[in-house]
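Removed from the display is one protein chain of the complex; every other protein chain stays in position.
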Amino acid sequence: MLELNKVNAFYGRIRALRDVSLSVKKGSIVSLLGANGAGKTTTVRTIVGLNRSADNDITFKGEPIGRVPPYQIVRHGIAMVPERREIFSDMTVLDNLEIGGYSRRDRTMLPGDLERIYGLFPILAERRKHKAGGLSGGQQQMLAIGRALMAKPELLLLDEPTLGLAPIIVKQIFEILRQLNREGMTILLIEQNAHQALKLSEFSYILENGRVALAGPSDELSSNPDVQASYLGAI
Amino acid sequence: MMMIRAPWILYVAGVLLAGSCLLAPLALGSYPLFVLSLALINIIAALSVNIVMGYAGQISLGQAGFAAIGAYTTALCVTNLEMSYWLALPLGGVTAGLFGYLLGFPALRLGSLYVSMVTFGFGLIVVLVFQNWYDLANGPNGLSMPDPEIAGHLVTPQEFHVVITIVAIVLFVVARNIVVSRHGRALVALRESEFAARCMGIDIARYKTTAFALGALYAGLAGGLFAGLTRFVNPDAFVFQVSILYVTMSILGGINTIVGAIVGGALLTLIPELLRSTAEYKDFLTGLLLLLLLMFLPKGIVGLIRDRFGVRQNNPDERPPVGELAPFSRDTENAAAKGPLVEVANVGVQFGGLKAVQNVSLEIEPGEIVSVIGPNGAGKTTLFNLMSGIYYPTAGTIRIAQTDVTRLPANKRTQLGIARTFQNLELFGDLSVLDNVKVGAHTRGRAGFTQAALRTRLARDEEQDFTEIAWMLLSFVGLQDHAHHRADSLSFGHQRFLEIARALASKPRLLLLDEPAAGLNSSEIASMMALVRRIREELGVTVLLIAHTMSLVMSLSHRIVVLDHGEMLASGVPAEVQNDARVIRAYLGADDA
Partner (left out) sequence: MELLPQVLISGIMVGSLYALVGLGFVVIYRATKVVNFAQGEMMMLGAILALYFSTDLALPYAVSFLLAVLTAASLGVVVERVAYRRLLQAPVVTLILATVAVGQMIRAGVRILRGSEVSRFPSLFSADPFVVAGVSVTPLSLSIIAISVLLVVAFILFFRKTLIGKGMEAMSENRDAATLSGISINRTFSMIWAMSSGLAAAAGVLMAPLIIITPDMGSIGIKGFIGAILGGFNNIGGAIAGCFLLGIIESLGGVYISSSLKDVISFAALVLVLSLRPQGLFGSPEAKRA
């Protein structure tokens, strides 16, 4: 569904990605792992066009999307949950979700979708009139996911959705992702939390210094000692 | 690329220009001479904008207000107090300078948005006050002033032109002396990165207020000279449009250069005269010119020439002989006897409700290389910011070399021997590589503003000393071939090395390196490792570093400290840390989902 073919990209003046290739099949969960500064965030930002790759070498459903302006990406069916959530904190929870559906043409379906998201995250229904900035970290993350889902994407990109969250919340969020995937959502998940991401996903890529260092089915990588080495250095 | 030996040509041009201005009364009729006098006054006003906006980077939309204060003070002292014009003129300048100093204070706390508004409001108020002050300033009708005299002789316009020329030359030379001194570099540093400037030991508050005061002094003197030239002052001469005219002059010539003020001031005085346009057209064209300059030529004419002809290009002849760097300290020898260099005890800090760092304790012995590692958001950079004085801790104490520095501001800590680099490079991009390193030596200077302005012996010796150590440090990190390039033209890797050279210029005992290897390729990482080792071995500097590149951390560090969620998770020699179950869990996540 999503293909990156030898993508090179810069983050400011740093050459953050070198020949990164990866593919995400329809209906799968793929995780993108690696230590800080390995280039994970740059990869997703490049996919959605907030960063530009050097060549037009990203395709989605067979269509090149490297030149699509970032605000059009969501209309192609890709929604992103950005790093550090980036919710609209001065606006209400409901407003945040409505903005998530900004790009939708089928406006009549929105109330139903809203109900579905309230079903996934009941706390959001409870807090829908509150300002988003007052939510706890975990609730904000749920809101960020809900906002992305309101666009009714075919592919969901999540950039470190568990960053700074308590283990119990992490568990909930992973459970939701699993459920979404069962309902047919394709997911590309960026994580530092490698063990859990490997368990959740079918296939994983590990980035190191802007390159794909390891790639393979997640259960194989789980038992591969090189994974730990790429985080903590060779022993 | 064409190369110009800039200094030589500029000196000759400068002397010719000054000479012809001095001799102009012999050749020019009275009106052309008046226009030339006016051009010189405008050059002084443009210089004032260059100092405040171009060098210090502080927006001011009220320079005409300072000129008004200078002009009115001069005129009022002459007419009401029967003071000599020659005494009233400097008094006017100083009064304006005082107002500038006071107006600099809001700039300490407020962003450019508010400063633009405050200076704009100031300019308007000054004009309003003079317009409504009938008793003293004769309201909108303005004040007439008697001709200035010297020993009973009434000064002719020809003679007054010579006076203006001399004042302009003196003010230009003083401005030039200041901008090439450590104080001038400090102003630019402030403009380019306030954050880094603080960490180089630059007292931000002092430099901002001084820049406003100096700019206002120049504007005030321009106003006083204007009063002397026309023998008349009225509020209309200093309205908002005039402030904008000064800014446009400054930007047209090149706001970041001193020479630019001459070009812009002269052009924007002479061209409208030649076109003999009406005030409306002049205002419209000034606005249009300003807009076009901002869009297409923000560095102005002089900036364009510099970039085009590469005046700052490296010139191999200009390289002084490079000596050996002497060690900065003897901390690597016999360390145990000296006691710890750094003692961080139970330090914590909160932002809002978030505990970014809590209960961290850490001791570093002289001569050690210690690494801080930990996942994203673990509080590593916050710990550095606490140590360098960017934040004050809400709990605990920090001692450096047995001195309690917990509440000491960043610029004072530099003097105690702490220097640092930054995760997201904070170089002074518009300065040359060499000048960046010289900014690092700022706190070692003793020559004050006045000494710099007059270029005294002390100021010159100090500058020579800074230049030498800067060259030595550049060759120490391997950047000597890039000394005259703009810092932001360096490759990313070179910029990381430059940040280290800059930090070392203060001759620190403790060097804090924030992710020195991030974004480097593998060969650059290898030379970075070698450099860190040499910093310790050859210069005797203790190093604390944050890094994610584990190969570098594991091979360099004597000890490793692991942070997670703002707390200290583990600490020990590399092998211990690598095998610590808690560390593995912090990095790779819990196994039991």
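Per-chain numbering from 1; labels A and B assigned in written order.
In the analysis below, a contact is a pair of C-beta atoms (placed from the backbone, for glycine too) under 8 Å apart; a residue touches a chain by one contact, two chains touch by 3 or more.
Keep in mind that this is a model prediction, so the values were computed, not measured.
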| item | value |
| --- | --- |
| Touch with the omitted chain, as defined above, among B:A13, B:L294 or B:A530 | B:L294 |
| Sole residue of A:L50, A:I123 or A:A229 that reaches the chain not shown, by the stated touch rule | A:L50 |
| Which residue of A:V74, A:L114 or A:I173 touches the chain not shown here | A:V74 |
| Interface with the unshown chain - residue positions in chain A | 48, 50, 69-75, 79-80, 82, 86-91, 95, 98-100, 102-103, 147-148, 151 |
| Residues from chain B at the interface with the omitted partner, ascending | 53, 57, 59, 61, 105-106, 109-114, 116-118, 120-122, 124-125, 128-129, 132, 241, 244, 247, 251, 280-284, 286-288, 290-291, 294-295, 298, 351-352, 390-392 |
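By our rule, only the chains that are shown with their structure count from here on.
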| item | value |
| --- | --- |
| Whole-Å separation of chain centres (CA-atom averages), chain A against chain B | 42 |
| Parts of chain B lying in touch with chain A, wherever the complex brings them together | 375-377, 424, 491-492, 495, 515, 518-519, 521-522, 548-551, 553-554, 565, 575, 578-579, 583-584, 587-591, 593 |
| Chain A - residues contacting chain B, complex | 11-16, 35-37, 160, 163-164, 167, 170-171, 174, 191-197, 199-200, 209, 227-228, 231-235 |
